[in-house]
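A single structure is presented below for examination.
Of the protein chains in this complex, all but one are displayed in their positions.
Entry: chain A
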Amino acid sequence: MATEPETPVAVADPAVPSLVDRYFTRWYKADVKGKPCEDHCILQHSNRICVITLAGSHPVLQSGKTIESISYQISTNCSRLQNKVSGKFKRGAQFLTELAPLCKIYCSDGEEYTISSCVRGRLMEVNEDILHKPSILQEKPSTEGYIAVVLPKFEESKSVTEGLLTQQQYEEVLASRANATSATA
């Protein structure tokens, strides 16, 4: 497993910021549910919609990992695939708390990771493409490899990200992790 913090996948510099940087704010949650390095990244659009993704430092994205399967079945009688929303007001959506599980990722090394919502809101959709082709989760974690789309309540559109880390705070977490690793090494 790589010990160096992963720099985001570098793409040839476009003249303008990327799609994600133009319209979204990146928020992070480190060590989700107390599990070391299981960091999530939440992309919040200026229209309050949140896209739940894996942060670059998540174990699943480290070199050498192979995803065997992904499951949106989070308990015996609840599958995120059953989520249906209808109409402008998105009736029928499953409600998610910060801790609500979205999916489970099973890796070939026997490890199993649970991805959480990290924000309160209603589930709009989950990404079914990663079920058929789990590799896109690793290739494009912050675009095509997203996990789910969550719509926070209008009145909570600012407060849902209150407990999350900013880009800078996240980078500080990565730096102190790197220091800790090199100190023990």
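Throughout what follows, a residue touches a chain if its C-beta (ideal position, glycine included) is under 8 Å from a C-beta of that chain, and two chains touch if they have at least 3 such contacts; residues count from 1.
Simple rule for what comes next: contacts and distances are computed from a predicted model.
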| item | value |
| --- | --- |
| Chain excluded from display, named as in UniProt, from "AP-1 complex subunit gamma", "Proteasome subunit beta", "Small subunit of DNA polymerase delta" or "tRNA pseudouridine(55) synthase" | "tRNA pseudouridine(55) synthase" |
| Of A:L96, A:V149 or A:L165, the residue in touch with the unshown chain | A:V149 |
| Where the missing chain touches chain A, by residue | 11-12, 14-16, 18-19, 23, 45, 47-49, 51, 85-88, 90, 124-125, 127, 129, 136, 140, 143-144, 146, 149, 151 |
